[in-house]
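Missing here: one protein chain of the complex. Every other protein chain is in place.
Note that the chains are named A, B and C in the order they appear, and that numbering of residues resets to 1 at the start of each chain.
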Amino acid sequence: MSAKLHGIFTPNIVPLAEDGSIDEPELRRYVDWLIDHGVHGLYPNGSTGEFTRFSPEERGRIVKIVCQQAAGRVPVLAGAAEANVHETLTACERYAGYGARAVAIVSPFYYKLCPESVYAYFREIALQSPIDVTLYNIPMFASPIDVPTIRRLAEFERIIGIKDSSGDMAFMMRLIAAVRPVRPDFTFLTGWEAVLVPMLLIGCDGGTNATSGVAPELTRKLYDLTRGGQIDEAMRLQYRLLELFDAMLYSADFPEGFRAAVELRGFRVGRSRQPQSERQQIDYVTLQSVLQCILAEFGYIEAPALVCPPRTGNIDQDRVRHITAAVVEQLRQRGAI
Amino acid sequence: MSAKLHGIFTPNIVPLAEDGSIDEPELRRYVDWLIDHGVHGLYPNGSTGEFTRFSPEERGRIVKIVCQQAAGRVPVLAGAAEANVHETLTACERYAGYGARAVAIVSPFYYKLCPESVYAYFREIALQSPIDVTLYNIPMFASPIDVPTIRRLAEFERIIGIKDSSGDMAFMMRLIAAVRPVRPDFTFLTGWEAVLVPMLLIGCDGGTNATSGVAPELTRKLYDLTRGGQIDEAMRLQYRLLELFDAMLYSADFPEGFRAAVELRGFRVGRSRQPQSERQQIDYVTLQSVLQCILAEFGYIEAPALVCPPRTGNIDQDRVRHITAAVVEQLRQRGAI
Amino acid sequence: MSAKLHGIFTPNIVPLAEDGSIDEPELRRYVDWLIDHGVHGLYPNGSTGEFTRFSPEERGRIVKIVCQQAAGRVPVLAGAAEANVHETLTACERYAGYGARAVAIVSPFYYKLCPESVYAYFREIALQSPIDVTLYNIPMFASPIDVPTIRRLAEFERIIGIKDSSGDMAFMMRLIAAVRPVRPDFTFLTGWEAVLVPMLLIGCDGGTNATSGVAPELTRKLYDLTRGGQIDEAMRLQYRLLELFDAMLYSADFPEGFRAAVELRGFRVGRSRQPQSERQQIDYVTLQSVLQCILAEFGYIEAPALVCPPRTGNIDQDRVRHITAAVVEQLRQRGAI
Partner (left out) sequence: MSAKLHGIFTPNIVPLAEDGSIDEPELRRYVDWLIDHGVHGLYPNGSTGEFTRFSPEERGRIVKIVCQQAAGRVPVLAGAAEANVHETLTACERYAGYGARAVAIVSPFYYKLCPESVYAYFREIALQSPIDVTLYNIPMFASPIDVPTIRRLAEFERIIGIKDSSGDMAFMMRLIAAVRPVRPDFTFLTGWEAVLVPMLLIGCDGGTNATSGVAPELTRKLYDLTRGGQIDEAMRLQYRLLELFDAMLYSADFPEGFRAAVELRGFRVGRSRQPQSERQQIDYVTLQSVLQCILAEFGYIEAPALVCPPRTGNIDQDRVRHITAAVVEQLRQRGAI
């Protein structure tokens, strides 16, 4: 039997080439960099990886590339949700062949299903999947999976864990209280790194966190500090992570802010498959200047030539300050002031 | 230039064979039946048609079958939303080739996009599509398209109308007030037949209504009566339609109730691609017995052998009554009472 | 037995004096004006009347003044919700003594109660009230009253009707379908004049509409035209009413926009009991300039000296246009341009 999943898994973004296709070399380089920087696992075809914006074939190719490149150095949790149970199972088989450790399957989306339907869906998959399955609960995007349903699904050996992105700590505690006594091997991963340290303290085994694709050193350090009992230091970092997370999450439609930050770490991410208006393209540049300041404070990248104005914790205000500072800097450089 | 869209379009369900594949002969028979019973148009790959549960290839095949079978007798509005703009445009081209009158494109779903992103998405499509485009607003399932965004999008000639399934009458009025003065040719279709007559009275051009796939005679009659100024008679029927609609909508996860009713009209619909638990399969049978009573009262089908208990307007109560009545009937038949 | 309630009831605002107390003479003058302009009834202590911002004594005084001033010319529906059943019943007795036709009681608010609790609350009142009771459903502010609960409550003779401010037309239809067969005398009033004409067409008996406190001629005309079968003309006015309604509803926290408009009709409304920031006070002035243009187009008041810029249907944009126009006008007057 495989070891229990634990640690920080990266739901990696997918670099795109000029023509919008998957930039395979850059994705491979990114996978190496993530592993080198300490992530415990990889999670292709997550929400951060924009799985809905790729074709079924592309999703398969992404998993294949990631599995090949990881080459057993870290486990791969492969997002395998397809249009229906039949095709999801086909993906499960394929990803098992690629060497994925397990698949992660998001609750059915678009239609809002009742708990009984959510149960029936995962039950069918659990009965037929040739590879371990992790449930993925993200109620802001997909049909919610409630505690009693997860408790019922935990009776299937094939279902080995859950990733929850609700960010609701009491929900996670109810879940752990309901499932751990009957399935001590069940893995609980949080997708809400805004409160990663508290989530680890209540008993989560780790997380699948978009921020780990931007600052893998940081999420790893948070994890290690918490596991090592250095709560105060972990909490100080947690507050700094929250500022970074909020800046990436609330400044643009998800996951564009995370893509902007990965670019700052030195990767060609390419243009999003979701078109951006001109106004949004300007916002993107401004956002990157804020993110550069935050990431430079961590020491991950070079500080911008431009002086970073003090931050207020209010993203909108901070962006205005950056724009103002940038304009002033320009004027100064031109000798205008 | 083509004539403005109007009337009742059927977002057809897709009959499935034993093995879960598209039952092409039955779909063709169903298309013929719908046209023979007075629908003004067809709308494959709508939410009722479970477009998300088919593969891209299957979605293309569904449109092809429907266009071929309609053979110009009624216009086809083809659901063309795919994983991204590029693939959506490929579908647009293909569907134009199949003879679709226009495509309908749902707002991006899964991710909840801001209005600016929704605008950028449809703008890109409007600029490149070789076929007329209808926007599809269904805020309970997909990113909402608000009035100012629709107003901006109405500046593109390629965008010729909107289907709104919010059911919010004031929203539809705001929309008509904002767009009709600048685009008199723009089509407004409601997806909420619960209030079809009032929607027509405020100025809608028609609807794309799942109920028309079950009772095309009824929606057609409502449409004709309203257009003919027979408001009182139309309203009486509207109340009866509401009862049927509610029974189909709230008794099971959408669109299972509508599939159950289409089966009662004499079509093999097959089992849903969304697995059903045992409990749900029993509910399905009970629901059909309620629906049979309602449809029989309209005279569309035979009344059940079993006496129909009076309905209370409360679906859950009505189902309990049916079960009780059925049990009593069984006992009576066996001479037990 | 009293006649069934019908027509348009005005949930009147309460004019306030400089010191924040009730401006009784102005309230009496306002009541006269409303009756003279055709409202079918009055409804003190509604949401528009800011009942929660007055003390229990003040609420009693408001009802007393309105009943006295109406003096039987039109029926008074008195908002009687107090902190608990006991005090609500005390208010019911008092208002019966003042000559109110019935009381209107909002569903319990602050706490969100389950349907069973909502039922128990109104049941208690129904059993003990010495005056007829109208239920008041306003789910955006108070615990919702659902269809089955209303159906159960309709079994009490004392409960004679419902005012629904959800604006959901299908909900109103379900309600009428469930209750009218068993209680033909039950009154259905809509609080959502955005769709007043359609609501009357589906069978509502009238409305309690804040807009009738601003433009009683308009709501009366809509009512009379619809009752007289002149649907097209009614609908044209309905669209114009919607523009006015939206401008009042969405430009400020409710009911400040309606108070601003009543002031334009020539009443001293005084400053709100809800404090306004400086920014909000400036917005208030701008809003009034937009409202003045709309009301002048109806011919109810004088047009502003300033030219009214064309409206776009987008309130925010319209307000910016007005500000720009006002600034330009100022500059022109000062000879600056």
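The criterion applied here is as follows: a residue touches a chain if its C-beta (ideal position, glycine included) is under 8 Å from a C-beta of that chain, and two chains touch if they have at least 3 such contacts.
Treat the numbers as computed from the prediction; the structure is a model and nothing was measured.
Although it is not drawn, the missing chain touches A, C when the whole complex is taken into account. Although one chain is not drawn, the whole complex shows that of A:P148, A:G228 or A:G266 it is A:P148 that touches it. Across the entire complex, the residue among C:P108, C:G167 or C:G207 in touch with the chain not shown is C:P108.
Where chain A meets the omitted chain, the residues involved are 147-148, 151, 167-170, 173-174, 176-178, 192, 194-195, 197-198, 201-203, 231, 235, 238-239, 242-243, 246, 312-314. The omitted chain makes contact with chain C at the following residues, 20, 47, 52-56, 83-87, 108-114, 116-117, 119-121, 123-124, 140-142, 253-254, 273-277, 279-280.
Everything that follows uses one rule, which is that only the chains that are shown with their structure count from here on.
The multi-chain contact residues of chain B, meaning those touching 2 or more other chains, do not exist; every residue touches at most one other chain.
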